[in-house]
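One structure is given below, encoded as structure tokens.
Apart from one protein chain that is not included, each protein chain of the complex appears where it belongs.
On to chain A.
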Amino acid sequence: MASNSSPVNFNNGPSSPDDSFSSPIPNTSSPAHRRRRGLRQTSTPSSAAATPPPNPSRFANSSSTPTPSRSTRRGRRPATSPTPTAAATPSSTDDFPPPSSDGGEDMEEATPTFVWGTNISVQDVKNAIQMFIKHFRETQELSNDIYGEGKYTRLIHRVLEIEGEWIDVDAQDVFSYDSDLYNKMVRYPLEVLAIFDIVLMDIVSLINPLFDKHVQVRIHNLKSATSMRNLNPSDIEKMVSLKGMVIRCSSIIPEIREAVFRCIVCGYHSDPVVVDRGRITEPTTCSKPDCLAKNSMTLVHNRCRFADKQIVRLQETPDEIPEGGTPHTVSLLMHDKLVDAGKPGDRVEVTGIYRAMSVRVGPTQRTVKSLFKTYIDCLHIKKTDKSRMMAEDPMEVDNGSQSQRIEDDVQLDEDKVEELKELSKQPDIYERLTRSLAPNIWELDDVKKGLLCQLFGGNALKLPSGASFRGDINILLVGDPGTSKSQLLQYIHKLSPRGIYTSGRGSSAVGLTAYVTKDPETGETVLESGALVLSDRGICCIDEFDKMSDNARSMLHEVMEQQTVSIAKAGIIASLNARTSVLACANPSGSRYNPRLSVIDNIHLPPTLLSRFDLIYLILDKADEQTDRRLAKHIVSLHFEDTEIAEQDVLDLATLTAYVSYARKNIHPKLSDEAAEELTRGYVEMRKRGNFPGSSKKVITATPRQIESLIRLSEALARIRFSEWVEMRDVAEAFRLLEVAMQQSATDHSTGTIDMDLITTGVSASERMRRENVLSATRNIIMEKVQLGGPSVRLLELLDELKKQSSGSEIHLHDLRNAVATLASEGFVVLHGDSVKRI
């Protein structure tokens, strides 16, 4: 632990165990140096703690940073330090001995003391920091508790209790309390942080003089983050904050801080020898007066002190890379507790000091390369979220397990949130989002609205009794080839928080759900997740749904309603979460959609599965000259006008993603009373529509599944508006969306009414009625014409007879065949080929 500049024992001289640490790697610098160097340059006569350390030359290597602007400043303004020491110059060659023995000591009498090369008074900074720690209060504290302890005083107490080693200081707090101090801190972090540490230790020793650990300050949350790309020479020696992705961590490097030697002649242990400019000088003679053996000292490893060090490479996040560029990287130097704070692949936000060190051509060469290697001396590291949208967005309101919710960092900064909120207040936000969804596909507005609802999703509900209701909306698109269904799917896939895109033809049941394999190495059975499990809390896009094997499709039943995948195979019995929305698209079984047939006949999907889709859209390619013309115009302009037709009022993908993810994460709309009432009323009305007065025909126009869909849809619509309450208009729009979808897919073409039976069984009520009519007519004819046990009758004869009787409706052979088959199953007739015989 770099517990060096503790004021208590700071003055112990060279024998102090805390005294000096330097890395074994030449020219690197540790936080210890940072502190050290600050001290050295800011000698305050009044404070014993700030007395310059006795061995100034060791700082030569820590100060390898060029400090360009400071040197130029020095040219203009007379420096406070009359003899700039080698330590402060950008040189780092070992060949140059520090010219003056100690510049700092020369000016010990001078008051006030300034940070070298600036007009910043050390005492002022110290006072400012003391004031900040003692008096800073958060805004909400201010009003009610003026005389209580400030935030950081409390923090210090807590750290003392848990014997912690650092205190996190929010730079925003510093800024709001004393912007001048903040600016100084960012501009001269080495110096100011050193003072900060001293002040902190002063306070700590006041509270608990026996506390022997060293408490450091860690600054985080700077006001402005720098992009890695924009780091430039002027940032050197300043505090910066960067976002990026950890791509590589070195192994932990034990860095020697002090060494102990033992004389092999007399066994005398030397005083700890501290690291000097990255090197430790082995004493040539034993220092025990009665031994003095030459070249007898050996290193005692287990009495040396080491500190952890790690070099981490940070890479730009993909969204910061300009077109046609490759990501930049920067090295981070981590110490002690920061070691292993980030793993490769983590997205982190780092606060640290940007530093540079010069490179020598080689140890044997005198020439110094004109290059500097830059790195960031890391002060604080914070993990940010990984995925584009919140991967673990708490869409589900878990009634019981609220506490489990991990408080993840808000990825969106405040400005962005404000912007999104502003956006949500626009009256036409719903239309605008619809327009922004796949802007290169026109028309299909209602389909897009449905997809939008799917993206936002409803609230999942889990009752204490264990019953759960899904919040995910499933959508099926059925339509003619070439109607950009796949493009819509691709687009949604790109936009969705997490999701898998598969094609029905290439998916097997296990590939979709989960499968058990034997690990080739260990022989253990392992559960591998399939597409649906992988897209938990996302959208699973399945193209060519109709081409999927029945086996695979049957697996979807459970997923789409229970949202789990159950496995019982090879000794593994498990139920995996698959809280995914399914977006599927299917082509009609003939190449074109036949409007005379029902949806089920058209796509050959089992009705049980079909009914699990909340919305089923038919995308039909109508031979409409108007749309064709628009298409032609669009394509011609695409090819011949070099200027792209800028679509007005369309949100870009990033904003759209941010909007969706924010809404999914933060908005959890509830049904208002009037909305609930409206839902009930509307549902009853839908049901009623099936009962034609005076008709025996019972058409089911809505099922309980529809009301669930309606709730989900209206919740999603409220979420689109960032509204916490589902209102009347949401319900109305949900009804409209459902009706549009149903009208297309569940309309009985012979009567023109919506018939849910079409979806649930594939046969409409009117069709069923007709079949019954044929059946009874056939029964009558057979009763009349055919004798019991008599000769058989040919089907065609029967058909002629039937046609004669029922003059009104058309009767086909296959209708008759169906009827006869039913009669045969009743045991009324037997059917041999084409001839019917009564029994």
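Following the convention adopted for this analysis, a contact is a pair of C-beta atoms (placed from the backbone, for glycine too) under 8 Å apart; a residue touches a chain by one contact, two chains touch by 3 or more; residues count from 1.
To be clear about the criterion, contacts and distances are computed from a predicted model.
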Missing subunit (named according to UniProt) among the choices "Glucosidase 2 subunit beta", "Cullin family profile domain-containing protein", "Ribosomal RNA-processing protein 43" or "E2F target gene 1": "E2F target gene 1"
Among A:Thr153, A:Ser205, A:Thr329 or A:Asn773, which one is in touch with the chain left out? A:Thr329
From A:Ile207, A:Cys266, A:Leu292 or A:Leu371, residue that would touch the chain that is not displayed: A:Leu371
Based on the whole complex, identify which of A:Ile264, A:Val300, A:Ala574 or A:Ile635 touches the chain you can't see. A:Ile635
Out of A:His135, A:Arg158 or A:Arg229, the sole contact with the unshown chain comes from A:Arg229
Sites on chain A contacted by the missing partner chain, in the whole complex: 25-26, 28, 66, 68, 71-72, 74-75, 84, 89-93, 95-96, 229, 231-233, 236, 245, 247-248, 250, 253, 311, 313, 315, 318, 321-329, 331, 333, 344-345, 356, 358-359, 361-375, 439-440, 480-482, 592, 621, 623, 625, 628-629, 631-633, 635-636, 638-640, 642, 644
